[in-house]
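The following block contains the structure, expressed as structure tokens.
Only one protein chain is missing; all other protein chains are in place.
To keep things simple, chains are lettered A and B as they appear, and every chain counts its residues starting from 1.
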Amino acid sequence: MSERGEIGAGGLAALFAIGALGGLIGDMCHVQSGTTIYLEDPLPYIWESQLWFPLMVGAGTAALGWIAVRLGASASEDERAEPLRSAAAMIASVLALYALTAVVRGEPASVGIVLCYSVAALICARFAHDRVDFLCAALATVFGVGAEIVLSCLDVFEYADDVEKFVNVAAWLPALYLAYGVVVARLGVLLSR
Amino acid sequence: MSERGEIGAGGLAALFAIGALGGLIGDMCHVQSGTTIYLEDPLPYIWESQLWFPLMVGAGTAALGWIAVRLGASASEDERAEPLRSAAAMIASVLALYALTAVVRGEPASVGIVLCYSVAALICARFAHDRVDFLCAALATVFGVGAEIVLSCLDVFEYADDVEKFVNVAAWLPALYLAYGVVVARLGVLLSR
Partner (left out) sequence: MSERGEIGAGGLAALFAIGALGGLIGDMCHVQSGTTIYLEDPLPYIWESQLWFPLMVGAGTAALGWIAVRLGASASEDERAEPLRSAAAMIASVLALYALTAVVRGEPASVGIVLCYSVAALICARFAHDRVDFLCAALATVFGVGAEIVLSCLDVFEYADDVEKFVNVAAWLPALYLAYGVVVARLGVLLSR
């Protein structure tokens, strides 16, 4: 348990695929609900997303999982006993929260914020196991929200006018990245040996 | 644990009652939200449902629970220790998903689909215990969705125009039946001796 794990090329490829596919599914919800709008489309679209989006989420997911494993995150007993069930529950939780951020678009700002942060806290409380998980949640939030702020300031995409903002991005965005960061750290551990 | 269980007349009656009552509660959500519309009413209404609906769901629930027990599904430790708590959580999960399929009516198709399938995956990951549970989920989906396709093609009822369709029925419908199938298999085990 205290041995440092390692994540191989197969594990990194799986993390990339999970991140890219999950990003495409979630971004489809945001685009179709009008939550986000692409303002520039230099690259081809995949489903509703500009090509750079799934590549970026996939790469970030692989990097974050790698970091979690390198920093010594270890599996819980439940995860060891039933890795597939754990992974399915984690991925479904984050996708449900992603879709929820699209559902709350028409609601008053406070309702969407309270609901999304509460659900994110439930996901973290359910799945976080290691201190490293919270570090990964913080990294995901800083770099993920940071990247979205830069891209929206550069007018690459924007959040709809009626979405409550925090520096140009949705106020519920950190909640989504926090839950995502914890889950990716856990998936990294599940895919390491 | 490896002994084959049996479900008596009392257990089957309880499954029928849970299925019929749960069906009435969920169908009320669908009818009042305009998600589904009865086009023919040869029978009396119970709440918002034509009489055949709770009878069909009740009979299907009893049959599915019987199948699960006959195929050797066994209780998990948690279920054995706290059967009432387990049953309450399972039934409440499926009813919450049923109501959620009514809530997503006004949302873009992708948002409703991602949210309902993610929640269904969470319910399956939480409660499924045996391979038999997944077989029951598949049976429920094939026969449940199949029956609804036949009935809607016969113009007995229909899904609203603005609901995203998969062969005449809502695209999120398989998610509801998957979660329902897993939970009914578990309830059958809980009601067997």
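Everything below uses one rule, namely that contacts are C-beta pairs under 8 Å (C-beta built on N, C-alpha and C of every residue); 3 or more make two chains touch, one makes a residue touch a chain.
Note that the coordinates shown come from a computational prediction; the quantities given were computed from them, not determined experimentally.
Within the whole complex, the absent chain has one touching residue among A:Leu55, A:Ala109, A:Leu135 or A:Ile149, and that is A:Ala109. Contact with the chain not shown here comes from a single listed residue; of B:Ala17, B:Ile46 or B:Ala89, that residue is B:Ala89. Touch with the chain that is not drawn comes from one residue among B:Ala17, B:Ala59 or B:Ala99, which is B:Ala99.
Touch with the hidden chain on the side of subunit B covers residues 25-26, 28-29, 32-33, 48, 85, 88-89, 91-93, 95-96, 98-100, 102-103.
Mapped onto subunit A, the footprint of the missing chain covers residues 103-104, 107-111, 114-115, 118-119, 121-122, 124-126, 128.
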